[in-house]
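The structure appears below as structure tokens.
Removed from the display is one protein chain of the complex; every other protein chain stays in position.
Up next, subunit A:
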Amino acid sequence: MAKEMGQLNEEKVFKDPVHRYIHVRDELIWRLIGTREFQRLRRIRQLGTTYLTFHGAEHSRFSHSLGVYEITRRIIEVFHKRPHWNEEERMLVLSAALLHDIGHGPFSHSFEKVFGVDHEDYTRAILLGETEVNEVLRMQGSDFPKKVAEVIEKTYHDKLVVSMISSQIDADRMDYLLRDAYFTGVSYGNFDLERILRVMRPMEDGAVIKASGMHAVEDYIMSRYQMYWQVYFHPVTRSAEVILSKILHRAKDLYQEGYTFKQDLTHFRSLFEGEITLEDYIKLDEGVMQYYFQIWLEEEDGILRDLCRRFLDRKLFKYSEMVSVSEVLKLSGYLEEAGIDPKYYLVIDSSSDLPYDFYRPGEKEERLPINLLKANGEVRELSRESDVVEAISGKRRTDHKLYYPADLIEKIDDSQLKRKIKHILKKDERDLR
């Protein structure tokens, strides 16, 4: 097949709907793709519960990871033989690009919150522990796995290398915007990737964009802004996420209360007991989770059964704009009075995004700015050159919503209590204070 961890005798290609082809010439990359930990990413959706809103969003973290690798590979081609780019870092940055999401669990946002785990810790554990990924990485050098972990954790000494994977215009974001737009079927996530790649240049503190490419970057930032509010924070998706999180909460609470489940909880036991091993973690994927949601439909516990049914049959919670805290607490009391446990049936969910920002000394979001390289060699921060970006720079948009089961509220017999609940839910954001 190939020489020892060098180039493959023959280039391998993956067909990809976003980049057309993903090219693999390095044996290291080919072997990493073949590891069980990387193959597991096929069974984890890139957008979690978004498929319940946009039915096309079934794509996996596997395809996204290949996409990030491909964009990084193309950036390296542009950087080749240019000042500040060290060709010796090539395999490091390609490996980090490919493996940046390796530690993600199934439906990771809710999963991590409920079980108090962190995908970054599992990324590190998979890279450095006794895994197939680690075995392959070590063939490149004994300290190579550690370096890959540092790049992904953003603590590697070479800022240019880190910025290619994690910055405000990096291979990760560029792939997920295009891929998520493609699979959800929305039109606003698109931008001219080809143009951005052609105008990227390496500098000591990170990649910069030739000033002539400013409009392509403006388009990328606006795409990002649109995707966050039209896709990522879609209230229906958030509702599914809220229910998913409550299923996991309920199952965990029941386990801790000593409830006897009808079926054995093989995959969840160590999680519920807070002693999850790396091997247990790797075994979990969305197929496993969905299997449990199916069997929990047969459980005696009404809340667990109801939440699983809602998730599987897409009978989601309704939402309204956030009301004041005192009214939320009042609402919580009314629901309890009506026999609807607010712990599982009343949720406040907030979404917030900052489309672009630049670092202001000592304050703000600590983001690395996008810099433009002018023809005279001067480097200027993007929002100082672009009126479009300046208009949205540093402007955070936040949305708070209240999720509740409208169908259960409708069924409340006590009409006075029902009226009080509905009265609060009809209030809007103007009553926030």
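Everything below uses one rule, namely that a residue touches a chain if its C-beta (ideal position, glycine included) is under 8 Å from a C-beta of that chain, and two chains touch if they have at least 3 such contacts; residues count from 1.
In the analysis below, contacts and distances are computed from a predicted model.
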Chain not displayed: protein name in its UniProt record ("Phosphate transport system permease protein", "1,2-phenylacetyl-CoA epoxidase subunit PaaC", "YwgA family protein" or "Cytochrome c2"): "YwgA family protein"
Touch with the omitted chain, as defined above, among A:E153, A:D253, A:D301 or A:E381: A:E153
Footprint left on subunit A by the chain that the document does not show: 112-113, 116, 118, 120, 153-155, 157, 159, 324-325, 328-329, 332, 342, 346, 348, 350, 352, 359-368, 396, 398, 400, 432-433
